[in-house]
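Quick one: this structure, given as structure tokens, is what I'll be asking you about.
Every protein chain but one is kept in place in this view of the complex.
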Amino acid sequence: MDEKLLEISNLRTYFFTEAGVVKALDGMSLEVYKGQAVGLVGESGSGKSVTAQSVLRIVPRPGRIVDGSVKFEGEELLTKKEDEMRKLRGRKMAIVFQDPTTSLNPLYTVEKQLTDILMLHKDLSKDDASKQALHLLDRVGIQDPERRLKTYPHELSGGMKQRIAIARALACDPVLLFADEPTTNLDVTIQAQVLELLKQLQRELNMTMVMITHDMGIIADMTERVTVLYAGKVMEVADTQTLFKSPKHPYTEALLKAVPSVKQTRALEVIPGNIPNLIEPPTGCVFHPRCKYAKDVCVKKEPELERVEEGHYAACHFWRELELEGRGG
Amino acid sequence: MSEARPRRAASQWAVAWRRFKRNKSGLIGGAIVVFFILVALVGPYLVPYPARSYQSLYEGDAGDPPSFKHPFGVEVSGIDVFSEVVDSTKNDLYVGLAATLITTLIGVAIGALAGYFKGAVSDILLGVTQMFFVIPVLLLILLFARVFSVLVFKGLGLTLIVLILSFFGWSSIAFIVRGETLRLKEMEFVQAARSLGARPFRLLFRHIVPNILSPVIVIATLNIAGFILTEVVVSFLGFGDPNTSTWGLLLNEGFPYVRTTWWVALFPGLAVVFSVLGFNLMGDGLSDALNPRLRE
Partner (left out) sequence: MASLVRYIIRRLLFMIPVFLGVAILTFFAGNAAGNPINLIRVGLRNPSPAVLRALEAYYHLDQPVWLRFLYWLGDVLHGNLGVSISGRPVLSQIGPWTFTTLELQVLSLILAVVIGIPVGVFSAKHQYSKTDYAITSVAIFGYSMPTFWLGIMLIIVFSFYLGWLPSNGAVSVSYPWWGSWALDPIAHLILPTAVLTYVSLATIVRLVRANMLEVLRQDYILAARASGLSERTVTYRYALRNAISPVVTIIGLGFGAALSGAPALETTFSWPGLGYAFTQAATNLDIPLVQGITVVITVMVLVANLITDLVYAVLDPRVTVQ
């Protein structure tokens, strides 16, 4: 079997704010095998980005990892010293952030942002690093890379900025890449290009990718396995095809129904209600206030992640009984 | 059936008020401001000696240090410092509040016009605003205060100072308002109103201005603090109104004799520090409350 690259178990990351303790991740688990393209899906506020930040241990203040285990290449990351983590960041694991306008430093040229990382991890001279940077720009499909090297981010379009952010993430050939909503802030036409680029790069570099998104369409297009996250907890885990054909959790069903398709004849269903208050989350099943199948036990008892079949797990009291609607393809 | 508390739909202001209540330093500032307002309104009726009175001279208490009879001591001239500090409160607050009111009106008008319209008008307004922002304003205020206070405007008293402060002090508000107007102009709700046929001035004052209130309120509150400090400097140097009690005037009277009657410099100064502190803290609290920055 392939080896497990990343194994997150029961991760809890809380934010200690003036308003209260925000439980961004509350017992979340994830398994990623080498070479896989895995999806992490959920609405905004479900804890998706915090997962990536937790793995790299760059959760911003006032957030802190309070419990759980994160194993990367077999080693426990949560007990590592800070300078050991720093050697991994950018080198073995990297993140592509959602908004390239804010994730690129506005005061540094493209060249500097790339060479900084190259020189840090690869011990290259400035000239060699510049040459590498040029090569990176080429690889992410940027035309006229020599000129682009000397430009500042504010002089570039959204799509180009994101390509550069991708180049920065891939600078040192990481084995694990988190793509955190990489196309959400881009135009629709550019979105397709960037996704295509990511797919291509993942193939070429045999990179393990975790695609974080709220868009089920992207999940269908880009991933082979997917975890559904809600209010910091895992609702369902399955192979992408299985999840789409036969979802076993009401939240998954609702997410699938919210994606428009050409063949659609009925109205789009919006999931009623808002994401829960993470300071005082609902009792029992976190999803029960918005679940149309909820019963008494859902308010009282938190469901555990139960095995539906090999590789398919769902956290719902009634996954056996419910006949949920999937999507054909 | 659900036990999650439902989210109450709340107006922007209710949310901000709730946030302000949680901000400790903002509340302290607000409390201090309320205290000074009360002192200003009620104090003059409760003090032992009337304003600018040399009575203590005849009682033989001139130049006395703080005591039960004179909590803040007595000036060499016989003026009771405690009564004067209390009496000055309303005058200093008057200067701060009046100047802020006028500068806010001027600043909002100029800023909104500069931000909304394009072309020569806007450029000139921006240039003038920048000019008043860059120049050594306090210096010119001192010059104007001195020169005009010796002329026919004697009857105006502190109002002269208010006018001079207002003439020079509107640029910070104008800048913010211009920035916000520029930003809001491009937003969709303005485009929507325009598409429904709203004319420029209506757009400006019914749609844009209400949305710039938040930063304006913050800056205005901080300006009150600044104007009080400026008034203190003007009066301390003797360029203010010698017939109206202000904290600055007290410092002016006390400074030459500070070696022996240090209390005359201490207490009015403390009054200034705490009143200004109050407005500064309140301004900071308002800033935090009206400008949410928490990521969630």
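When the chains are written out, they are named A and B in that same order, and each has its own residue count from 1.
Everything below uses one rule, namely that a residue touches a chain if its C-beta (ideal position, glycine included) is under 8 Å from a C-beta of that chain, and two chains touch if they have at least 3 such contacts.
This one's a predicted model, so the numbers in the text were calculated from it and none came from an experiment.
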Visible chains in contact with the missing one: A, B
Contact partner of the left-out chain, one of A:Ile8, A:Ala24 or A:Leu88: A:Leu88
Contact with the hidden chain (one of B:Leu142, B:Leu182 or B:Ile217): B:Leu142
Positions on chain B where the hidden chain makes contact: 127, 130-131, 133-140, 142-144, 146-148, 150-151, 225, 229, 232-233, 236-239, 251, 255, 258-259, 262, 265-266, 269, 272-273, 276-277, 280-281, 284, 293, 295
Chain not shown, touching residues in chain A: 53, 56, 58, 60-62, 82, 86-91, 94-95, 97-99, 102-107, 116-117, 120-121, 152, 154, 165, 168, 171
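In the analysis below, only the chains that are shown with their structure count from here on.
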Length of the line joining the C-alpha centres of chain A and chain B, rounded to whole Å: 49
